[in-house]
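A single protein chain has been removed from this complex, and every other one stays in its place.
First chain written, first letter: the chains are A, B and C, and each begins at residue 1.
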Amino acid sequence: MTTPSYTRSDFQTDQEVRWCPGCGDYTILASVQQFLAGLGRPREEFVFISGIGCAARFPYYVDTYGMHSIHGRAPAIASGVATTRPDLSVWVVTGDGDALSIGGNHLIHALRRNVNIKILLFNNQIYGLTKGQYSPTSEPGKTTKSSPFGSIDYPFNPISLALGAEATFVARTVDMDRNHTQKLLQAAYEHNGSAFIEIYQNCNVFNDKAFIQVTGKEERVHNRIDLEHGKPVVFDGGAKAVIFREGQATVVNSNSVDPSAIIVHDETRPDPSVAFALSRLSHGPYGPTPLGIFRNVDRPTYDEEFNRQVATAKEKQGEGDLAKLISSRGTWTVSDPGPNGSKEPSSNGSKAPANSEE
Amino acid sequence: MTTPSYTRSDFQTDQEVRWCPGCGDYTILASVQQFLAGLGRPREEFVFISGIGCAARFPYYVDTYGMHSIHGRAPAIASGVATTRPDLSVWVVTGDGDALSIGGNHLIHALRRNVNIKILLFNNQIYGLTKGQYSPTSEPGKTTKSSPFGSIDYPFNPISLALGAEATFVARTVDMDRNHTQKLLQAAYEHNGSAFIEIYQNCNVFNDKAFIQVTGKEERVHNRIDLEHGKPVVFDGGAKAVIFREGQATVVNSNSVDPSAIIVHDETRPDPSVAFALSRLSHGPYGPTPLGIFRNVDRPTYDEEFNRQVATAKEKQGEGDLAKLISSRGTWTVSDPGPNGSKEPSSNGSKAPANSEE
Amino acid sequence: MADEIATESPSSTSTEALDKVVVRFAGDSGDGMQVAGSRFTDASALFGNDLATLPNFPAEIRAPAGTLPGVSSFQVQIADFDILTAGDAPDCLVAMNPAALMKELKDLRQGGTLIINTDAFDERNLTKAGYTKDPLEDGSLDAYRTIKVPMDSLTKEAVKDTGVSGRSVLRSKNFFALGLLAWLFHRPTEPTIQWAEKKFAGKPEVVAANVAAFKAGYNFGITTEATKITFEVKPATLRPGTYTNVNGNTALAWGLIAASKLSGLPLFYGTYPITPASDILHELSRHKNFGVRTFQAEDEIAGVGTAIGAAFAGNLAVTGSSGPGIALKSEAISLAFMIELPLIVINVQRGGPSTGLPTKPEQSDLLFSLYGRHGESPLPVLSASSPANAFDMAIEAARIALKYMTPVILLSDNYVANGSEPWLLPDVNSLEPFPVEFARFPNGPDGSFLPYMRNIETFARPWAIPGTAGLEHRIGGLEKESISGNVSYEPGNHQLMTDTRAWKVANIANDIPDMDVGGDQDADLLVLGWGSTSGSIRAAARRARLDGKKVATANLNYINPLPNNLGDVLRSYEKILIPELNTGQLLKVIRAEFLIDVTGLNKVAGEPFKVSEITEKIMEMI
Partner (left out) sequence: MADEIATESPSSTSTEALDKVVVRFAGDSGDGMQVAGSRFTDASALFGNDLATLPNFPAEIRAPAGTLPGVSSFQVQIADFDILTAGDAPDCLVAMNPAALMKELKDLRQGGTLIINTDAFDERNLTKAGYTKDPLEDGSLDAYRTIKVPMDSLTKEAVKDTGVSGRSVLRSKNFFALGLLAWLFHRPTEPTIQWAEKKFAGKPEVVAANVAAFKAGYNFGITTEATKITFEVKPATLRPGTYTNVNGNTALAWGLIAASKLSGLPLFYGTYPITPASDILHELSRHKNFGVRTFQAEDEIAGVGTAIGAAFAGNLAVTGSSGPGIALKSEAISLAFMIELPLIVINVQRGGPSTGLPTKPEQSDLLFSLYGRHGESPLPVLSASSPANAFDMAIEAARIALKYMTPVILLSDNYVANGSEPWLLPDVNSLEPFPVEFARFPNGPDGSFLPYMRNIETFARPWAIPGTAGLEHRIGGLEKESISGNVSYEPGNHQLMTDTRAWKVANIANDIPDMDVGGDQDADLLVLGWGSTSGSIRAAARRARLDGKKVATANLNYINPLPNNLGDVLRSYEKILIPELNTGQLLKVIRAEFLIDVTGLNKVAGEPFKVSEITEKIMEMI
């Protein structure tokens, strides 16, 4: 089949986009649509699954197959699609509450299994749809509708959590930077296995300017640490660099260290320790914060193994025969005529009747 | 009050212990009872909450307050006890399925909040109570009742997961080593905040000898890496040591490196990167495996903040006055006599009626 | 400043006295209609009218400005007698933009007053709203008394010297409309002005702007004599006492705090945000000085889980959510039932199934409340029938949970939760306390403690909380041996415990008020309801009586167990009608319980009954 040539509009639906004016979700939507169009892969082969939240409205606006499911469960539902249909490209769109609060368990299990789904976490550090309660990524002390005296929850670091959950692809970007976003989408798409991308997303109504340190014209210059494979980790126009000190990633003035001491970023390291160390450079976008791909390694995907076992079984045992199956536990025949019709025991099953103790 | 002097039997109940003969749970039970007796703290101040599983039978056998709750929810239930009753010592007993499979979300959230509960995870790398299905810590390829062709799940590393979830106290021990177990229980007890201890536990019926590498007379000599605060990380009778190489913890022959290169274990490092790196030395008890305390740092506990906010509110606003509360939204008075009785508007509330949009 | 308003204007307008009037404010989400409505409501309350309100906002999330989904409205009925609903068809509609007009006009009664912000009727907005012709021109509004006001420009003009600028200027538009209505309906102006001063204290320019716009609107009415007739609704004959205007979520939260005082136990609320229950969390979290502890958990399961832990630890433990969240709590509620701990489970119902219609009222969780758990697990189920009633039922839920050591389900819905009504404040000292006695001493042979040795009257088991020396014990979800509480697989014991648990709950019927019936004693028809429909039901019966029908009405606040006298009451009527915002759930319960053939009136449209809908059915039946 010839690869179709698409424009962004081919991935727009007839549904009116219903986010607040100025919401970061609009930008991310544009980036994703543009990226999809660029792939030139048939539209019908994409599936977008979301949970509940502002972010989770996403599938209504992307003209592919999609499901706006229930709160927190998108990774599980997407796993059902991806594992049974390796021919599809399955994406999960979720929020910081949807993915990390109610959906935390499905997220970490999808990552450890390395199911071939691409997870986009729109992190606005707030519950937007329910109108502004603190979330698992909100900063301590935040006053919200549900924390009038300040939140006392210590937040997750989504990158650290994903790495602790054995994720094979872990990255971070920010809504406003569409090129950077699309670069990461491409990398996630090319990665064989589950991919996790945290996208800083501005909620201008309930948590405005939360990411100003990495988006503000002045601020970002000093705070945005771009992780680039094979390149030394430097930022602030080269003035600052990241080195290891006692096993911890540490920010120093570039000129204060021997260049060879500066960490050269390698996203393909089998051991996630370095990626984890880099994730600890920031605990939220409040100062120097790494963006880019923290980890990108290969590991057999759940889907492949899942379907390989089926294929192998068919090879080895042959396509299943129902008649054989139901007589596999030992059978006997009662032949006409009546009462004492002779019984010929036939094939004796090789497996004992189910018994649940011994 | 004088501290009572207890013996182990004071913490035994009249209930017959119902684990399979030879189960590792017996040893852990003994260790815990001995440890509790040693504390000399009044019995009634301890609460043991468990979920469901063989391990989860634990509370029935410890003569304190206890609840054998439902599958996976013990950390949540324990949080309700601990946050409202800082005067108690609250413990969670759970299994690898209970804590990491169905209960994964509650576990990571309890750890990030740093609720003052002590979590003992009996990891036998199998679902024992339901008679032997693979668990989130079972090795890949394991054949079980539910994986006759071998498990295709990539397991969690419980220590890495806990560290990724911002845990303040993370440790690992093994059922057979009662002294080591009790040392860790003591440290967890003294830690202010949530403590997570993974206890390798042998299920001799469905997963026998899973931990032979760290328990076997010969094997353990070569494989058991004891993490001791302030001491260099060496094992195998000093023959082997652990150093950092490119930010990763690496095992080397001690004589092949300059002693100063050997990692000196510091469980109190604020940054969890090193602890995480050490947790990656093994991914299950299949070779050199660290035991001991990976991390032990202070962070404000949820309980303290939770109750401080109440105390502060009472100080600042005074003990709540119900009459004031119900008239706080603005009131008016209708006085006898009848129809056009005069109305005197009284105190006008300062808050607009609940509205859910603007 | 109020004197700047010519309250006694020498105008030629005449005043028409009405016994009641229904006003609806409608505009874009950004137009501040909820605030306008609430202010008009409070002013009327302070003036002494009886009233009922119905806020209505579409999705949970903002729709683009000017579109139909973006329309937000607030309806209030004010009257000089005690009314029971927010009314059916508005007598007066304020339409701040074309979308609002398009969406709401169909409800305005013929000849009603229509106030339109003409400035919003430009090409763009008209198309957004789906108008092909301009309704201001095509005569389609002739059936109404239309008042066209260029509110944007007049507001701009009014606030120009107040210091507000840019986007903020038009924010005062709603106060202009409010002022105009204050004039049209002879509302007192002080309360609104005072409120603005308090609310925006610290932002003097905002206060100034809103007050200026408000007065401009008021004066616009006087000076332009916008209409020849203004309306007056005299104060209602309300029982003497002090009133406040309260919505159901707030009243429910206050009821829980009251229950905490009455029981002497600290209040713990473990929950996870969800519309329309979140405001209970928001309200409770503000009152930590009452010893209230609110725990925003990672999900609903943890919400109820922490509450169960808090109950075990000796708190007045509460969890709350709406349908989807309650479903997730089901397994844990079954645990609380098995271990017989006191727990209040609040379900603020919304439109279902699944995510359904999150901001709409519905009563479709009744059978779910009764049977939504595995195994034999009957629970007390209570229901709040109005905003003010939510305060009382919250206290009742606590009393029953604590006295009988059982989880209790308290049903509310989006109409009760967000609607408001005047509430005659109770004398807090007259509220009956129900102090709790924790177990302190062994109750078994030789100093043993038997956690399932029951109170002989209530069949409640003793509540021994951690920290109590000598009463250490273990409970759990496996079947318990009677008295000892040890795990037991013994057949006879399971039968005994199953029966005991059921009996314990059934017995509560002797501890709740009989159902009393309102209306005509010799009625031919009884209209039975529960929850938020009770207001519409009584109003409908009233209308029917005006047509000489004999109708009785009753409302069930206690759904399990049912009041002892219910059977007799029902059998004493020839015909029974049960209106419900579901497909007939109470109906099923009544049929199964009493084998009586009752008639259902059912509506599942995400909105409350119109009084007329029930009246018609009544007329049809008798």
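Quick notes
Convention: a residue touches a chain if its C-beta (ideal position, glycine included) is under 8 Å from a C-beta of that chain, and two chains touch if they have at least 3 such contacts.
All values reported here derive from a predicted model rather than from experimental measurement.
In the full complex, the chain left out of view touches A, B, C. Only one of A:Gly24, A:Gly53 or A:Gly66 touches the absent chain when the whole complex is considered: A:Gly66.
Taking the complete complex into account, A:Thr83 is the one of A:Thr83, A:Ser101, A:Ser147 or A:Thr168 that touches the chain left out. The residue touching the chain not shown here, chosen from C:Leu335, C:Ala398, C:Ala417 or C:Leu471, is C:Leu335. For the chain left out of this panel, the touching residue among C:Ala65, C:Leu357 or C:Met621 is C:Leu357. Although one chain is not displayed, chain B still touches it through residues 16-21, 52, 54, 57, 68, 70-72, 101-102, 104, 127-131, 133-134, 136, 145-149, 153, 205. The chain not shown here touches chain C at positions 58-59, 69, 322-324, 326-328, 330-331, 334-335, 337-339, 351-360, 362, 364-365, 367-368, 370-377, 476-479, 487, 489, 491-492, 494-495, 498-499, 502, 582-583, 588-589, 591-592, 595-597, 603-607. With the whole complex as reference, residues 13, 15, 42-47, 49, 52, 59-60, 63-70, 73, 76-85, 87-88, 105-106, 109, 306-307, 309-310, 312-314, 316-320, 322-323, 325-327, 329-336, 338-341, 343, 345-346, 348-350, 352-358 of chain A touch the missing chain.
The working rule: only the chains that are shown with their structure count from here on.
Centroids of chain B and chain C (each the mean of its C-alpha atoms) stand 41 Å apart.
Here the CA centre of chain A is 26 Å from the CA centre of chain B.
Each of the following residues of chain A touches two or more other chains: 101-102, 104, 131, 136, 149, 153.
Shared interface positions of chain C, i.e. residues touching 2 or more other chains, are given as 62, 275, 288, 298-299.
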